[in-house]
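Structure in structure tokens, see below.
Then we have chain A:
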Amino acid sequence: MSLHATLRVPDRDVDVAVEVPTGRTVALLGPNGAGKSTTLAAVAGLIRPAAGEVRLGERILFCANGSSRFIPPHSRGIGLLAQDARLFPHLSVLDNVAFGPRSAGMPRGRARDRARHWLAQVDATELADRRPGALSGGQAQRVAIARALATEPHLLLLDEPLSALDVETAPSVRQLLRRVLAGRTTLLVTHDVLDAVLLADDVVVLDGGRVVEQGPTSRVLTHPRSSFAARIAGLNLVRGALDGDVVVGPEGMRVAGLVDDSSVEGMDAVAVFSPAAVGVYRVAPQGSPRTEVRATVTDLEPHGHQVRVHTAYLSADITPAALADLALTPGDEVVLTVKASEVAIYAG
Partner candidate 1 sequence: MRYAARVLAAVAAPLLALTLAGCGSGDESPRGGGSSPTSSVTAGGGEPKGDLTVFAAASLKKTFTQIGSRFEQDHPGTKVTFNFAGSSDLVAQLQQGAPADVFASADEKNMAKATGDSLTAAAPVDFASNTLEIAVPPGNPAKIATLADLTRPGVKVVVCAPEVPCGSAATKVETAAAIDLKPVSEEQNVTDVLGKVIAGEADAGLVYVTDVKGAGDKVEGIEFPQSSAAVNVYPIATLKGAQNKALADAFVAAVTSASGQGVLADAGFGKP
Partner candidate 2 sequence: MTRSTRPGHAAYPRLGLPSWVFVPAALGALFVVLPLVAMLTQVEWSQFGALVTSESSRAALALSLKTSLASTVLCIVFGVPMAVVLARSRFPGQSVARSLVLLPLVLPPVVGGIALLYTFGRRGLLGHELDVLGLQVAFSTAAVVMAQTFVALPFLVVSLEGALRTGGQRFEEVAATLGARPTTVFLRVTLPLVLPGLASGAVLAFARALGEFGATITFAGSLQGVTRTLPLEIYLQRETDPQAAVALSLVLVAVATIVITLTRRSRTAL
């Protein structure tokens, strides 16, 4: 069943429209405070938007456009999986999973059978008799997934389901989600590019309570139009007006690159390039590359086998040897260069 949601929550300055086609997973990306959790809560019915409409298939769950309708959360047929597992501490694992079916009026025995089935689906059969307090984070999240699925929801909402897990546990739970989400209509809030790539078909990027970008995951991550999407894709993005094959960005920054066909002189465009394509110098190098930006180092951090140099607008990846050579510390003035052949310019 497909989800169509248009929501306005003035309290939190959120005004978004999100669609999830039947059987697909949409990732809701965005920085903290972008309105992701508010959107999720509004779809789940945990908060009531000031205006808009939430439709699941043909069923209107909420509308406040002239007429008014609000289906409470327990009647929406929407499952929710939060950051933390939130297993009921006073019930066994089995009864946690059986809670949904029981609430729907199923007799205890059948509800427990159903719970065992779903525990098997998440490889947690042996945990059935344990108390939630005796589970590890990963085990608890597996059980929470089984509990959410046991109600056979029409729509599954996932709110950063892996963010509370440690790095050893997250991959296996992510694999589990990948398996169980296949063919389910799912809205996934995340700030992790890996979740988006591995779990989502499409992404919607929120910033400041508005949708700033949406589309298939692969396109958004390779051709981001928003700085947030670029950042989580690990790319530099400069937005500005197109002048020939140059994007004129903030503070007169000029980035030259390869312009795609759709772009027209003078229109808004973005220049996107990898930090690995950025050269870092103490003084401007010989041969004057087309793109040369003066900047101040704000931060240095390890990034894989390299070191990422952050400045106000751009980032660069250099080798530790190069870093030692340059003897950089935050606050140093540097010159950044980018080869035009490594910069993609398209309509923003």
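Everything that follows uses one rule, which is that contacts are C-beta pairs under 8 Å (C-beta built on N, C-alpha and C of every residue); 3 or more make two chains touch, one makes a residue touch a chain; residues count from 1.
Selection rule: all candidates are chains of the complex that A comes from, given by their letters.
Since the model is a prediction, treat every value here as computed from it, not as a measurement.
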| item | value |
| --- | --- |
| Result, touching chain for chain A in the complex among 1 or 2 | 2 |
| Interfacial residue positions of chain A with respect to candidate 2 in the complex | 44-46, 72-80, 82, 84, 86, 88-90, 99-100, 103-104, 147-148, 151, 157 |
